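Note that this is a trimmed complex: some chains were dropped, and none of the rest were shifted.
For reference, chains read A and B in written order, and residue numbers begin at 1 within each chain.
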């Protein structure tokens, strides 16, 4: 079965998680979604998980952006209609789980998962909690390492933006390698041929080639949300926009 | 079957492509060649694909550096003697396909591939076109998603350099993590014990240890082309050279 990983761990730590998963399930197909979530940016993690899990066949998704590691927050497993999500109870998996359809929510038992690694660190539950739990789930033995959870579930709204007339306040949730600023403003709320951002009038087009090289543009990107770009350039670089910025746009 | 990925996508997007591939072919062995091609540097993509595909057993190679995504350019599949290449028609796969021996060239039908993802974005054909097509090819069903292509094929020459007497104009096609400047000048055109670059006399040696630490050197590297290095240092950093620079060298 497929086990995906989405974290803010960067390098090295994900490799260790894979060792742990393969110890429990040597046949696991492990796929990195990304390990470059902005450190501790739970919203970005939630947004990117939501927009990637659906392209996978049924899978176990381990999503760890976890500023509260080692503290009070629970480690949860969301058993859903097609997918299983493993994540700290901080909202990162919430939008995806709800979207897929939650069947049951479980608390991962650290004392059981840590038997796989022989350790229970206070800084790396990716290794000692989530990887073992995900691996057990991938062989149909989730129940071995969880117990029912009746507590509060932290919710998170990734499409939290404001549209009043033509005025929009939304968020840059992801700046990709090309400098495209991906916002959380959904296509259904974009209905204009131009928008104004930072005093600049920007055409809303269909694809990059609809403007000249070096010109700014806006389009509905692969997330189904508004993206701000510069053709063959970097919007984020030229307009000084970065991930997690709240921005104001006028649709005209 | 093996499916390789070579893109300028950086993080996240390749993970989504893998989900799509596994949806069609759960048994695919997916290998990242690199996702760090300099944004939209088609020549670098072509050079690195050419120097990596040959080390794989028969495989499907998806190569996407695609400034024209969503516009007029076609998405092609090159069926070759041992390998299949999937790429936009911008030259990136051309040198590899010719090297392996082209049998047929096909146009990928976006309307068919996008049934796998349920979407056809104008910015991410890696997900909606190339990943599904590559996955179909990896299970022997390429014909399900392509049609014959009789149009123009964009050609690209990766060994485009000029040697006149001892004077060479060639290109830095790749700067690796160590700061080695990999050029496209082939070994067969390097016949000297020293060269002059930027006024500095540099010995042409066999391996790094042939010079003292911190000294510049030139050698025939693993690409079979001239590389400029500093032992235990960064040539690119010290000489201010970067990827895609055209450089002049005197062989003496």
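Here is the rule we go by: a residue touches a chain if its C-beta (ideal position, glycine included) is under 8 Å from a C-beta of that chain, and two chains touch if they have at least 3 such contacts.
Note that the coordinates shown come from a computational prediction; the quantities given were computed from them, not determined experimentally.
Because every chain is the same sequence, the assembly can be counted simply: 2 are drawn, and the full complex in the file has 3 copies.
Methods note: only the chains that are shown with their structure count from here on.
Chain A and chain B have centres, each the mean of its CA atoms, that are 29 Å apart.
Those residues of chain B that touch chain A in the shared complex are 8-13, 15-16, 18-20, 22-23, 26, 30, 39-40, 67-72, 117, 119, 121-124, 127-128. Within the complex formed with chain B, the residues of chain A that make contact are 2, 4, 6, 29, 31-36, 48, 51-53, 55-57, 59, 174, 176-178, 180, 206-209, 219, 221-222, 224, 227, 232.
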